[in-house]
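One structure follows; several queries about it will come next.
Rest of the complex left out; these chains stay put.
Residue numbering begins at 1 within each chain, and the chains themselves are lettered A and B in the order written.
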């Protein structure tokens, strides 16, 4: 790391999702740090155990090197689909002098009066409408939306194209698959997706989903394991 | 209302949808009335019987005050999901000196040769492609599209993410749920969604839907009430 780097941002992970987030992060961070000279801002992949020096033309650092790098401002965004990995990595990195940073894609929109926790990854074509409360390390993959009055816990993961209608409450560590649709709740009577629940891709959720269960289908039913 | 207000726009409703429309309307109207001094344009929520003075930082007026407000140019857009409410409110407001105005979100696109009736609400990421005819008080929630050669009646409501393929005809007051997909018709042989029909969220509509029925599922079937 040359001395000239003043801002170092680690995109944590080097799998499929991290490679989708990197170009979006580059754009976002170039804008966010427009006041810092270009050569002083560096955005790298970070892996616990890197298996190459470069990926898609960007540098990969080891987690150890990232954590100990002597840079004034050090930020990280965890671009990994697994919520458990996000929690473990987040806990590890927070023990060092680096801060979670949220990435907001250029075409994403966030309307009024939302609270969004640290370290969110908000991809292209995502919309968070109004009056939502969202925990930390939220991942909203492309085209997903969170409608009015939703309450999401920590480490929630939305695959691409999730439709989360108004007044839905989602517990920590829940995973919502591609294209799933969740029926709106009402004020005082939310639709509840329990902690650690999995909503399969394409599921059409018409009622509450219990914690640590998996639902699939149209309408969504518990996945029967055979 | 101070005398300086020359343009008053009422976003009718103060529920979930109105709170999603308000920030989009603010942006759209700022552009539409860019030639009017900023302080002369006012955009407010309007409710028949308001239960607060402010919502998300914007003023709420009563319908009575809005209808009788002495302002040169008075417009309204009805941001309520229920088509029946839109009709009733529209009928009431049109009896006063105010005009319906269509709201077009910044990221929405309307291609060639479309006719769209008064008072439409076209949300972010909506596309209306080409040669569509659409009635009055249409509501197209986020990510919905209307493809080529569609014909939609009055007070039609699209929840978020509706996929309405080419040559589909939809009757007055029909409601299409989140993520529903409607198979294309052909020139001279449209797919027909009857007046007042409800297409449930996630429904995959492969054939005509009779008036005032509800279909759900993949493929869509009549909802059997138990």
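Note that in this section a contact is a pair of C-beta atoms (placed from the backbone, for glycine too) under 8 Å apart; a residue touches a chain by one contact, two chains touch by 3 or more.
Bear in mind the structure is a predicted one, so any value in this text is a computation, not a measurement.
Asker: If you can see 2 copies, how many does the complete assembly in this structure contain?
Answerer: Whole-complex copy count for this file comes out at 3.
Rule of thumb we're sticking to: only the chains that are shown with their structure count from here on.
Asker: How far, in degrees, do you have to turn chain A to put its CA atoms on top of chain B, rounded to the nearest 5?
Answerer: About 120 degrees, rounded to the nearest 5.
Asker: Could you grab the centroid distance between chain A and chain B? Build each centroid from C-alpha atoms only and quote it in angstrom.
Answerer: 31
Asker: Where on chain B is chain A touching in the complex?
Answerer: Answer in residue numbers: 16-17, 19-20, 22-24, 56-57, 107, 124-125, 142-143, 159-161, 178-179, 201-202, 204, 216-218.
Asker: Which part of chain A faces chain B closely enough to touch in the complex?
Answerer: Answer in residue numbers: 107, 109, 111-113, 125, 127, 129-131, 143, 145, 147-149, 161, 163, 165-167, 179, 181, 183-184, 204, 218-219.
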